[in-house]
Structure formats: structure tokens, C-alpha cells
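The other protein chains are all here in position, but one chain of the complex has been omitted.
Should a chain be cited, it is by its letter among A, B and C, assigned in written order, with residues numbered from 1 in that chain.
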Amino acid sequence: MDTSTEPEIVMPGDRVLVILDKRRRYIVEARRGVVLQTDRGVLSMDDVLGRPYGSRVEMRGGQYAYILRPLPEDLMLLGFRRRSQVIYPKDLGYIILLSGVKPGSRVVEAGVGSGFLTFTLAYLVGDNGIVYGFDVREDMIKTARSNLMMAGLLNRVRLAVHDVRRGFPVQSTVDAVFLDLPDPWNTVGHIYSVLKASGRVIVFQPTVNQVEKTASALKKHGGFTDIRAVEILLREYIVEEGRVRPHTRMIGHTGFIIHARKVLIEGGEKK
Amino acid sequence: MDTSTEPEIVMPGDRVLVILDKRRRYIVEARRGVVLQTDRGVLSMDDVLGRPYGSRVEMRGGQYAYILRPLPEDLMLLGFRRRSQVIYPKDLGYIILLSGVKPGSRVVEAGVGSGFLTFTLAYLVGDNGIVYGFDVREDMIKTARSNLMMAGLLNRVRLAVHDVRRGFPVQSTVDAVFLDLPDPWNTVGHIYSVLKASGRVIVFQPTVNQVEKTASALKKHGGFTDIRAVEILLREYIVEEGRVRPHTRMIGHTGFIIHARKVLIEGGEKK
Amino acid sequence: MDTSTEPEIVMPGDRVLVILDKRRRYIVEARRGVVLQTDRGVLSMDDVLGRPYGSRVEMRGGQYAYILRPLPEDLMLLGFRRRSQVIYPKDLGYIILLSGVKPGSRVVEAGVGSGFLTFTLAYLVGDNGIVYGFDVREDMIKTARSNLMMAGLLNRVRLAVHDVRRGFPVQSTVDAVFLDLPDPWNTVGHIYSVLKASGRVIVFQPTVNQVEKTASALKKHGGFTDIRAVEILLREYIVEEGRVRPHTRMIGHTGFIIHARKVLIEGGEKK
Partner (left out) sequence: MDTSTEPEIVMPGDRVLVILDKRRRYIVEARRGVVLQTDRGVLSMDDVLGRPYGSRVEMRGGQYAYILRPLPEDLMLLGFRRRSQVIYPKDLGYIILLSGVKPGSRVVEAGVGSGFLTFTLAYLVGDNGIVYGFDVREDMIKTARSNLMMAGLLNRVRLAVHDVRRGFPVQSTVDAVFLDLPDPWNTVGHIYSVLKASGRVIVFQPTVNQVEKTASALKKHGGFTDIRAVEILLREYIVEEGRVRPHTRMIGHTGFIIHARKVLIEGGEKK
């Protein structure tokens, strides 16, 4: 094997994932003097800097911790600030796949909230892609911006306080539109305008009533086909040898995913 | 809006998605002389070439069809040849998210089968990434190669007939390892060797017994933490106004997703 | 063991359950001259009469069949005529438990349809109980009557063509009320009148919109508390040794169960 197999080292400024056990896991900035306090012991980042990722480090107090490079879900679930209901990995994964987002994609998101989806999109579109993100609440935009900055992806997003019921202030059509709004039916004409033909609009909503109204508005507009609604459920298993079973508790509901594709309306676009 | 909002036109050689209704949907190559025969009418690609994507085209027989640019799931579900059980979008989405794959990622897949996951990975790693794909069966590698070629992503993959129980013939460590094999427990040491520390191994398997054996082997090896098993269920809804309800039928099971992260073993790597 | 362990014998007039394999199962009347024709062979009831229940009998054609005494679900799923959507065992079981029905209970059902729930109720209330069953369609009442007669429980039911939106023609209050109607919200006042205080009304409905309207009407009336809506899902497993897994297909939806308990309205009953 070549030199690229040299282990990666924790560098100053890295965000590292610290795992003590199933429940105790933290995102910490690796800087001199930073200390992680837990009920199982204390970990100084001085003891972590310069160690290879994947290392097991002894905390003051005797317990061991694993130091890992965080994956996207770790950043979101452990590192991000939250000011709103968030979209969870099970839903994010399906939304991403439906959308066809890829390196270089240009996409729009309205209702960025804490920026979980914004981050996932920015992560996947790469440096040649762009994510336009809007929210009517300034505190949400601030939270999302701070989360994206922490994740090092702020250069791929354009965030603005804006109500998309007044239109999408984007220079040209985009590959996909993502909405996490209470009333997406009030911006259907604008979705049509900003979305490339064949592209998908994907809406995430908690109640069945919203699903009904959103799907109805998309149907009535006429510029959308393949209108569908689904729900993703995740079941966790406990895998002890000889005692495999589903977890006793599960998340019963997060939200519904409604999606549709833009088709051209004959004789021009209608709003 | 600027000129980039000019509609995209169907060009010779494009694979187009033709939608007649919920069930009648096809991937067709847009070339002169190619004709799509359906029980609802006949569509000549001569009538499709040069039209903007998103257009509604009248078929011979009177019914209309929408002509769309396919999204990844369309290519897989409608365009790909299948020689094996495949991994469906609900599972692909979650697997992708777990893996942290992104533009430029280098990943390994064993048990490529018809290449559904291979394609999804190649789609997301971009031109700077690479997907190494192995299968013990030559017919699978051929099928996967033909599917990737059709999708135009063959340049991002290295496919080979190979049994990964003898190791992963890859030059340097990779960001993630994906397995769809009957017996991944027989290659755990090799997974450890090929995977970067902090990286995830993700296994897809149909039976609970395989989940148990895989998780046990990962635990026993010692070089993995955060070993988990989950299952993704997708529920479709029928959204007629005033009559919203879940579909009467659903897919009850595809497979389980087992995943773990590599940590470093003290005092060197064990196989 | 005493004489009651003598095996039970198939007697003329019995309805027997014939099991060839997972899919081939039949309810047949055990009478001289009756013959069961299947694609796997022919079984004459002459060869079955006088045999102990539980016997394995060779069919003409060589295949063996088991002769069993049917359980309630066999009668319903294999023996009953159907003229409507039916309520399945997974839902029947929960409905029964919620209702508190027991030997001697007096209950009312509206929307009897093919009589699956009617039969289950009659089965459990015993000879001292009674089930009042109503339906607006005469063909339904006929089908339900014929099914109850076949099951030998017609003496425990009173079936009538009647629209319960005009009230429940029952002499005194009942222990529980069961509804499988498109618009139960139009008979809420009558439900209140016919139901004993503390008793439960249980409604089975296919769409979320109906659930919403029913629950809202029960709330607005004021004479009900503990208003809830649930859904029961059944997952089947394939249990081959070493290859245990959920079934690939499952029933994704049958209906929702809404239930509530009657409380007294101060200052008299309101309709």
C-alpha cells in the first residue's frame, strides 16, 4: 500500500467525534486548552492533538474514549445547534436520493431551520455546486449559518432571510427544490418557475393535512407529475448474540415526504 | 432570469424517461428510428428528439406521454438490467448518508450484483472519486459494467471478478466499505485493513441470522466500534383529496443494514 | 387422562378445515357425496367422515391433506362469502380487547357488511349474549346472515336493514357499539343514547379524513372521553432455520381504529 494509508492525525481546529459508549458521544474542537467534561471523566484535547484518528485515549478518571473523524450525521446530531424541529438521517437519505443531487448541482431550499438539510445538500454538491437557502426567521438563518460555518461548508451556500411565498430570488433555474414550510401550497407557482423541467420538488411535513393540501395544490397547478407521498420508518435492532431483537422503543413519526416532478405547461407558464 | 433557464433539449443518445401513468414508465434511448411500444400506444423517438425536457408528447394511439430527464432511481429501477436481488432507494438513501460519501470519495464495494449501489456511489463521488467494485460472479460484473456504461459513469468505477475473502486488491485505504455478501464475517480482517480509521463499513443482508453473525464477527475482531443494525421501511400514501390513506400493499422487507466504524487496535493491526 | 381426551370425530354436517399446504386451505361441509376438487388432487368427504380431527388423509392423486376443526379465523377467511371490504384478524383482535366484550355482553354493530365482526362478537358473547347488527344494504344483511348461519351462531344475532343515522332500534342500552360506516359522525348523538356509561364506541375506517371527522364529532358532542385513534400492523416472518426474516410483502393498510368511552353529560343527554 502507498503512503495514503498513513493514518490521519488530529490537527488543531479539527472537530473530532469522541465516543465513550452508546449514549456518551460528543463533537469537540481539537484545540490546546479545550477540555471535555463528562460524568465518566475528563478529556483534555491536549491529549488528543497529534494522535491518529481511530485512537483509544485514556481520560482522566480512567475510562477510555475513541477519537474519530466525524461523519455528516455526527456533525448534525451532536455538533449542530438546533432552533427548530430537524430532519433526521432516515429522511435525509431518502430525500437526497429522490432529488438526484450530485457534485455540481444547484438547488434551492426554503425553510432551512437549523440547517440539517442545507448541510447535507452542501456536503454533496461539492465546491462546484451551490445551495440557496431561505427562511422567514432571522434566528434560523443565523443558526444555520453558524452550523454550516462549523462544518466548513459556508462557501457552498447562499443563505437569506426571505419569504418564498413572494418568489425565489435565484438567478436561474435549479436542479431541485426542497421545502420544509408550514404552507408550501402558497408558493407552488414560484416552485414551478424556479425548477428545471424534469427536476423534483421535495417537501417535508409533519401532518397528514399538510400532505393533502400540498399534493392537491401541486395537482391543481398542472405543472407537476408523479406526485407522491411517502413516510420512512427506521427500526433499530439490538444484536446481542443469541438474543437478537428490535429495540423496545422507536421513533414513531418524524414527517411525510411529498415529491413531484416538473413538466412543461403548454402555451407558457402559469402562476 | 438569465440564459441558463433555457429549457434543456432531448439530444441524440440521451436516455429519456417516458411517463404514461403511475405504472407505465420507461427508459428509452433517444435515437432516430427507435420506437417505444406500449399497450397504450406507440412513441417514436423521432417525435421526441429536439423537444424540451418536460414536454408532453402525443403518442400514436392518442395517449400523451411526458418526456423527462431521468433521475438516478429511474435509471436503476427502469433502465438497469438485473441479475440479482437489488438494493432499493429507501435503503440506498440511508446507506449513502451513513457512509459520508461525497465528491472525491474513494470507496470499495463487494458483492456489486447488478450495480445499483455501485451506480449510486459513482453518481455521488464525482469525477475525482472512485468506486472499486468486486463480485465473485463474472455475469454480475458484466451486468454491473453494462449498467454503469449506460449511465455514463463507467470512468468512475473499477470492476473486477474477485473474492474479497482473499482481501481487497486496492492500492490504499478507502473512505468507506460496502458489502452485499452472504458471509461478510469471513472478510472482517480485510475490511479492517482496507478501511481508513473512523470510516464506516456498511453491510446489507436479508436475514436476521446474517445480521447476528456479521455483528458478532465485527465485535470479536476488536477494530470496530459503534456496531449497529437497522431496517428501513417505506410507507406509501394515496393522496386523493378527502381520502388520504396508506397504500394497501407495501414492501414488508428488503434487508437489514449493519454498520460499524473502524477504530485502531493497540499494538498493530490484527487480521 | 379421562375420557374427554378421546379424539373428536368428524360428524356429518361439520364444517372442516382442509389444509394441503400454506396456500391451499379450504372449508368444506362434511357430508356424504361432497367432493373437494383442487389442483393437487380430489378429496371425498366420504373418506373424511368418522375420522378423528387432526388426521392426515390421502387424497385421490396421492397428496395428503390435514383435516382440522376450523378456528374462527378459518371460517371467516375461507368459509365466509364476502360482499364488502372485511375487517381482518389483526384488527378484530384489538377491537375485541378494547371493547371488553365477554360472555353475556349485549352489543350493537352498524355496517355489518359481510359479518366478520358480527361473527367474532357472536362467538364471544356466548348463548347469553346478543349482537344487534344493522346495515343499510339488504344484500349485506343477507350475506352476513348466511355467514352467521353457516357458523351456527345465528341465534345470538339480530340482523336488520336499517340506517343508524336515524337511531339504534334497540330496547335498552348496550355494553359496546361497533361502527364500520362511511360517516359515523352523523350518528354520534344516537351512539351516546344507546351506549352504557363507561362503555366504548369503536369505529373502523380506511381514511385519515374519516378518522379526523369522527374524532372531531365525538369531541364536539361532549359525551365522550378518552378519544383515540390507532392502527394495527401485522408483520409475518419466514422462519427457516438459519434464514429467519420478515416476509417480503405485507399488508400496508387495512384501516384505522378510533375509540372513545361514554361519560355522562351534566343536566341530561344532548343529541
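One rule holds for everything that comes next: contacts are C-beta pairs under 8 Å (C-beta built on N, C-alpha and C of every residue); 3 or more make two chains touch, one makes a residue touch a chain.
Because the structure is a prediction, the values reported are computed rather than measured.
*Asks:* Out of A:82, A:137 or A:235, which touches the unshown chain?
*Replies:* Answering carefully, the residue with contact to the hidden chain is A:235.
*Asks:* Touching the left-out chain: which of C:78, C:98, C:136 or C:154?
*Replies:* C:98
*Asks:* Which residue among A:7, A:79 or A:206 touches the omitted chain?
*Replies:* Touching the chain that is not displayed is residue A:206.
*Asks:* Which residue numbers on subunit A touch the omitted chain?
*Replies:* Within subunit A, the residues that touch the unshown chain are 206-209, 235-236, 242-254.
*Asks:* For subunit C, which positions touch the chain that isn't shown here?
*Replies:* Against the left-out chain, subunit C lists 1-5, 7-8, 17, 19, 52-56, 66, 68-69, 71-73, 89-90, 92-100, 102-104, 120, 123-127, 171-173, 196-198, 200, 208, 211-212, 215-216, 225-237, 239, 241-242, 244, 256, 258, 261-264, 266.
By our rule, only the chains that are shown with their structure count from here on.
*Asks:* Could you report, rounded to a multiple of 5°, the rotation needed to superpose subunit A's C-alpha atoms on subunit B?
*Replies:* The superposition gives an angle of 180 degrees.
*Asks:* Please find the two chains that have the most C-beta pairs touching each other.
*Replies:* Of all chain pairs, the one joined by the most C-beta contacts is A-B.
*Asks:* Using mean CA coordinates as chain centres, what's the gap between subunit B and subunit C in Å?
*Replies:* Averaging C-alpha atoms per chain gives centres 44 Å apart.
*Asks:* Between subunit A and subunit B, what is the separation of their C-alpha centroids in Å?
*Replies:* Each chain's C-alpha centroid was found; their separation is 20 Å.
*Asks:* Hey, what residues on subunit C touch two or more of the other chains?
*Replies:* Residue numbers touching two or more other chains: 208-209.
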